[in-house]
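In what follows, a structure is listed as structure tokens, so that the remarks can point back to it.
Excluded from the complex is one protein chain; the other protein chains are retained at their positions.
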Amino acid sequence: MASELFEIVEESIEVGDVIKKVERREAGAITTFIGTVREWTQGKQTVYLEYQAYIPMAVKMLSQIGDEVKAQWPDTIIAITHRIGRLDISEIAVVIAVSSPHRKAAYQANEYAIERIKQIVPIWKKEHWTDGETWIGDQLENVPYKAGKPTIKEIEG
Amino acid sequence: MASELFEIVEESIEVGDVIKKVERREAGAITTFIGTVREWTQGKQTVYLEYQAYIPMAVKMLSQIGDEVKAQWPDTIIAITHRIGRLDISEIAVVIAVSSPHRKAAYQANEYAIERIKQIVPIWKKEHWTDGETWIGDQLENVPYKAGKPTIKEIEG
Amino acid sequence: MITVLLFAHLQESVGKDRIQLPIERTTVKELKTELQQTYPLPELDRVMTAVNEEFAKNDRLIKAGDVVAFIPPISGG
Partner (left out) sequence: MITVLLFAHLQESVGKDRIQLPIERTTVKELKTELQQTYPLPELDRVMTAVNEEFAKNDRLIKAGDVVAFIPPISGG
């Protein structure tokens, strides 16, 4: 069961399935983050996206994020599912669900998780526009690291 | 449509239905908050809850929260559904969904909304325990106002 | 006629969810005092008031036709 809390999948993600993994009688608050494919980014129209992952390491890093969350917010339970392959506009790329007895921790842990995903989980997206395509990260604006390359400290958390 | 963004309902809430109200092609981030009935609160076991609302005013206040959110995070869309009546353990009492082009606003607006719900939306819960029952708010620990009674400023936002 | 709506424990103390009062003009504060003479509502001093679905202060004027609701500390969410 615990190993299924962190998944990389190729089919579409059901938000409710991810929520179910964290539901429990002692939790009064569940937060979810749903990342979807946005049509417009800085004036450029996306037609579809392609996500690629280094799957075994991605699952391992998601699980590491789970450990980090557990250390900081001991009462929470977190589940993360990230989809790869071709995604059309509005389709769900990632769902993060966190349950907690109290809401503050549920928000904080959830936001922490998405920030960490963008730092340490080996997943890449390729934008397909009407007039071309490119892998995001290197060439474009949304390199997730302040210094253009992550420091070991950012990676080790 | 806009009037349905804020609802008080008597039947169970489908999280997906609330999310659908805020989905759109230009939003890459959706956050949800799901408030469920917790079994244990400070060592006391809840058997079930009963929620009561001053319905027309509650809808109006939810809509006011929507206006406040719009003023502070103009790119967001927010929908809130609160259930009333009898709720058993783990059932959903409230769902808040916020969509936004960027995730930071989606988290902030969502958390703002739940805090405001607990300040200005006229809904009350009655806890039923194995050995008794009581309306929460007056007599108990979780009075939502710092000063025991809200100030007009807290209420007007 | 002024309509007064009661919720939560206020409703249970009085045994009904609304009271109709043949009053032409009053204020929130006067209305609370008046109700306390007839009903077991000591908590009224500690609850908020809404007039026609808007929160109102103690000095707010109330006239015939208005709907006044007493709002005990909220516990929704």
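Each chain carries a letter (A, B and C) given by its place in the written order, and its residues are counted from 1.
Going forward, a contact is a pair of C-beta atoms (placed from the backbone, for glycine too) under 8 Å apart; a residue touches a chain by one contact, two chains touch by 3 or more.
Remember, predicted model here, so these are calculated numbers, not experimental data.
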- Absent chain's touching partners (shown only) are A
- Interface with the undisplayed chain - residues on chain A: 35, 51-54, 56-58, 60, 82, 93-94, 114, 117-126, 134-138, 142-145, 148-150, 152, 155-156
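In this text, only the chains that are shown with their structure count from here on.
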- Could you please state the distance in Å, as a whole number, between where the Cα atoms of chain B are centred and where those of chain C are centred? 24
- Message: Centroid from C-alpha atoms only, then distance chain A to chain C, rounded to Å. What do you get?
- Response: 49
- Item | Shared-contact residues (touching 2 or more other chains) in chain A | none
- Task: Send over the residues of chain C in touch with two or more other chains.
- Result: none
